[in-house]
Every structure is written in C-alpha cells, then in structure tokens.
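In this view, the complex is presented without one of its protein chains, the others remaining in place.
After this line comes subunit A, so read on.
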Amino acid sequence: MLGRNFPYFNSVGGFYSRENSRRQPGTGYTSKVRVRDKYHIVGFISSGTYGRVYKAVGRNGQGGEFAIKKFKPDKEGDIIQYTGLSQSAIREMALCSELDHANVVQLAEIILEDKCIFMVFEYTEHDLLQIIHHHTQPQRHPIPAAMVRSILFQLLNGLLYLHTNWVLHRDLKPANILVTSSGAIRIGDLGLARLFYKPLNSLFSGDKVVVTIWYRAPELLMGSRHYTPAVDLWAVGCIFAELLSLRPIFKGEEAKMDSKKTVPFQRNQMMKIIDIMGLPHRDNWPGIVHMPEYSQLQSLAMSRAPNHISRTSNLGSWYQNCLKNGGYSVNSSVGTPGDDGFDLLSRLLDYDPTSRITAKEALEHPYFKNGGPISANCFEGFEGKYPHRRITHDDNDIRSGSLPGTKRSGLPDDSLMSRAAKRMKE
C-alpha cells in the first residue's frame, strides 16, 4: 500500500503535514502523538451531532481494528478555533478512561491533535440496530431466543457495572449496544452518561432532554426532576421488546421544543406507552400524582373516549402476539423466552421507577436462572451470518484540523490529493 512505503502520503488521507515545529513557549499545545502516525484509516462508519466515526487499523506492528471517533470542532468562520470542549465530550473522555468492563466499550486511547479530539475505541463489527434490521430482511425471521437471552444478560451485566459505579448511561438504544464479531456485547456511546453520586447541580438542570424518545422512561416524559438508574432499565425493557418483535415497542413522535425552549409534554410518546401498558394510576405508580406533567396526563385521558383508553395493561397480549408472530415456541428451532421472559419484561417496563427491577435484580431473574447456561458469545449456536459494518470511502480523510471546505493556506488541497492518490493506486 502506498502509504506504508511513502512517508509523505497516507494512502487515503492525502498529503501529510509534518509536525509543525512551531512549539510555542508556555502552554502552546502540540500533540505528542499523531493519529495518522499510529492508525491507518480504512473508511468512514457514521456521523452524528458529535462528529464522525472512522474505521482504522493500527500501524507499525500495532495490530487490531479500531473505531476512531472524531469530535467535531467548533468553527468560527472558516478557521477552526479552540473554543472549549463540550461538557459531553469531557464526560465521555473521563468516563471511558475510567471504565473497564467486558460489557462496556473499550477505549484504546485518546489523542488530542490540531484542535480535534480523537477517541480510539476497539472496533465492533455489529450493533443491535443492525442485527434487528438484518432480521427484517428480506422477510421477518426471529432472533433466536438463546441469542436474545445472552444479549440481554450481557447488557444488564454491563449496566450493573455502570450503576454500581454511579454512572447513568441515559441513552441506551439498539444503535448504542455494540456487538463484537465474537458475540460480546459492549455498551457504547457514553456521551450522555454522567455520574449520579451527589451531583452539585440536580441531574435535571444540566441537559433538559435526555434519551432518544422511543426508549425514554415514563418518569422523564412526566417531567421528573429526580431520575435514577431506573431510566436505563426502562430502556433495556424497550430493547428486550424490540429484539423479540423486531420493531420499537413504543414508536412515538417527538414533540419539538417551541421557540421559548420549554420542553413540551411528549403526548404522542406517552400515548404509545399507554396503548400497551394502560393508563398509569396511583395503584401502579403512587408517585405519579406528584409528577410535574400529571395534569397533562389527566387531560390526555379526558380527551380520549373512555373506551379508547385502556386502564389495564395489554402487555400480556402484546407479548403473546409477539411470540406467535415471531414463531417463538418450545418446539421451534428458535426456542422461546417463555413466561419467565414475560415476567422480566413486565418488571423492566414497570411504570413506577421506585419498584422497577434493578440491573442486579434482573440478573438474578428466573429468565436467566432457569433454562441452562448463558453463553458469553451471543452468536453461539447461531447458523446465520450478519453482514459486516458498512464502511464507505467517500470520506476517509480524518485529517486533523480541517473539514471539507476549509483549506489551509500553504498546503495543497488534501481532498484532491487523496483522490489523486487513489487513482494512482488503481
């Protein structure tokens, strides 16, 4: 490969700027490690509000595959400036450096270079979103019950580790649950995670909206200010349901913030939950009357014709339908999560956050206790093959400092160079 032999070219990254030796006195910052000296960028994985993720392999004998998350720098005009890092980037860096558990994403290193942050993670071939999607193609075929059980067990195990260390994840959803090619579950994306041990400010005050709406716990929808690790367990319940039915269980539409930046009551999402779980009331959620959005809930209940709003839970029939449609049964090859699975699901989707099952209790649940050993490889015994993570090569340029459209003076345009280099290779 070109980049390996020719020191001034990265085969995909374009022109290589040598260390600019303008080491200032004082606190002028120059990274001691350069991303492209250590890693060869293979392709682009995904992008989000935080920035972009690239797939990379180690250079210079450092084996292995990596996912490098590059945080988007703030831009002022055309020039990237140091503007102070976001609190979520700080949290993610600090937590990932501290955490060490088989079911939590593994950080290799963090490189701060040319005004950008590069978090280098181990590479994971799959995630639950991709696995669920795969089971809907070309037609729906269920995820084997044993695999669901292993996924859930590992997920709860990672979550127990986070919670015993006072870390709330706050954004659990299938896309954030990573799966290695050997079937290990890793909880990923700690961008919203934070410590909940006696925070200086109440947990509510920092970020007003938390958790992707479909996985958002009812107490958050009801405006709770004192939320707890229970929010993560609600999300696990939603993920459990989605693994079985291959569809989000509560697929609501998010009401956007109005111009005054007040957080609206998420009426539609709450209704999706009520459709299956029934209307929450004092008996199954004693604290509900103290919830800030309680009056909204009452008006929601009033606005519907009495017959159109369920007072009792329909989760049982939802579950039975789900097993039937998925072909889950004792006699089938996919097996069944059975009654224990239903009991665990209903304990995870408990309206009352104070009685909702904890990660520790969930791991002790009969669903895991009964039915034999659980493999640490969720793919064990699974015949099928999941496609590899899709990597594109449109943007292989992890090049520090500049984003498309920002040219640095004195250097050739990197993107042109990289295209030229590719052509040369071909």
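By definition in this document, contacts are C-beta pairs under 8 Å (C-beta built on N, C-alpha and C of every residue); 3 or more make two chains touch, one makes a residue touch a chain; residues count from 1.
Criterion: contacts and distances are computed from a predicted model.
For the chain of the complex excluded from view, the name given in UniProt is "RNA polymerase II holoenzyme cyclin-like subunit" [choices: "RNA polymerase II holoenzyme cyclin-like subunit", "Protein FAM114A2", "Pex5p" or "Proteasome subunit beta"]. Only one of A:Ser47, A:Gln62, A:Ser97 or A:Asn370 touches the absent chain when the whole complex is considered: A:Ser97. Contact with the chain that does not appear here is found for just one residue of A:Ser47, A:Gln62 or A:Thr83, A:Thr83.
Residue-wise, the contact with the chain that is not shown comes from A:Leu195, picked out of A:Leu195, A:Ile276, A:Ile309 or A:Leu363. Residues touching the missing chain, restricted to subunit A, are 25-29, 31-32, 81-85, 87, 90-91, 93-100, 110, 112, 115, 161, 164-167, 194-195, 197-201, 206 (touch as defined at the top).
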